[in-house]
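Take a look at the structure below.
Of the protein chains in this complex, all but one are displayed in their positions.
Up next, chain A:
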Amino acid sequence: MTVTGQEIVDYVDRVRAALADLPPAVRDELTEDLPEHLAEVAAETDGTLVDRLGEPEAYAAELRAAAGAEGNPGRTSLNRRLTAGRARAAVQLERLDVQLGPLLGQPSVSVFLRPLRPAWWLLRGWLAALLLSALFGEPSGLLPRLDGSVLAGLFLLAGAVLASLWLGRRSAGFRGWPRRLLRLGTGALLLFAFAALVNVDQHASSDYFRGYEGVPVGNRYDSIQDVFVYDEQGRLVRNARLFDQNGVPIRLGWPTCVDGSGVVPPPRNVYPYCPEQAPFAPPSPSTPPPAPTGSTSPTTPAPTGSATAVPGPTDSAGTTTPTPAPTR
């Protein structure tokens, strides 16, 4: 026997495609015996099914004529043409399906994809949860949220995944409008998935961590560009080094000004990067009360000593010669 089970399945599919304009119940009835019939033919014949029975489309036409089953009479010729075109496209797709199969080491692409369906159901549930979360106006990320709560979002995620799995097991039997609705929903989800992917990718490939809503640190310091340390007397500390409790250097911001040679220097672990952009004017020795607004009240304008809070080497030149007016 040279006819494979796959060939029978393909033949049935093509006959069904050619009868696509019939009401689903009528079509099912007409093709009910077909697999059994083809199996009998296959058992008796050496050639292919097409050799023995002709093209599936011709078979479908004969079946339709003999059964006296007419297409939906209300349909216009345009609709008929559309249906026929769709049937032809389906046939082309099936051929491609079989032709590309060997690339994946399977008889056809659909054989390769079929076992992966539950994975799609899981993914679909996750996407649906993300979409719901986005519809409620939550910021887009990789985890759904409800009212800003990740826990509620996780419940939503679990619910959506379970619903999608349930739908996946049931949807094979869908006909008519539930099937159409399912396809529409799938299309919408895929569109949304693409948009979400682009969004997440943008956040992930930029230096800021705005996309990672799940990581609470970093957010508050995103806008920090430079750090200015003032000593007790309100004088700007230059070349300050910042460390956390473990002695790990704290890195914040990035240089935005050019140095003497006209290039933006690489970020170092010394602040400020751009002293001339200091928000508060340094107290000038000649004018006693130039209290920098908001900073610690400098009652003694005389520059005595350097900053004590800095563990690193203090730049004496920086602390004793106050820079002129702030540049901002």
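To be clear about the criterion, a contact is a pair of C-beta atoms (placed from the backbone, for glycine too) under 8 Å apart; a residue touches a chain by one contact, two chains touch by 3 or more; residues count from 1.
Basically, contacts and distances are computed from a predicted model.
UniProt records the chain missing from this view under the protein name "PadR family transcriptional regulator", selected from "Thiosulfate oxidation carrier protein SoxY", "PadR family transcriptional regulator", "ABC-2 type transport system ATP-binding protein" or "ABC transporter permease subunit".
Within the set A:L30, A:V109, A:A240 or A:A278, the residue that contacts the chain not displayed is A:L30.
Of the options A:A20, A:V41 or A:L167, the residue whose C-beta touches the omitted chain is A:V41.
The chain that is not drawn here is touched, among residues A:R64, A:R124 or A:R145, by A:R64. Even with one chain removed from view, chain A keeps its contact list with that chain: residues 29-30, 32-37, 39-41, 43, 53, 59-60, 62-69.
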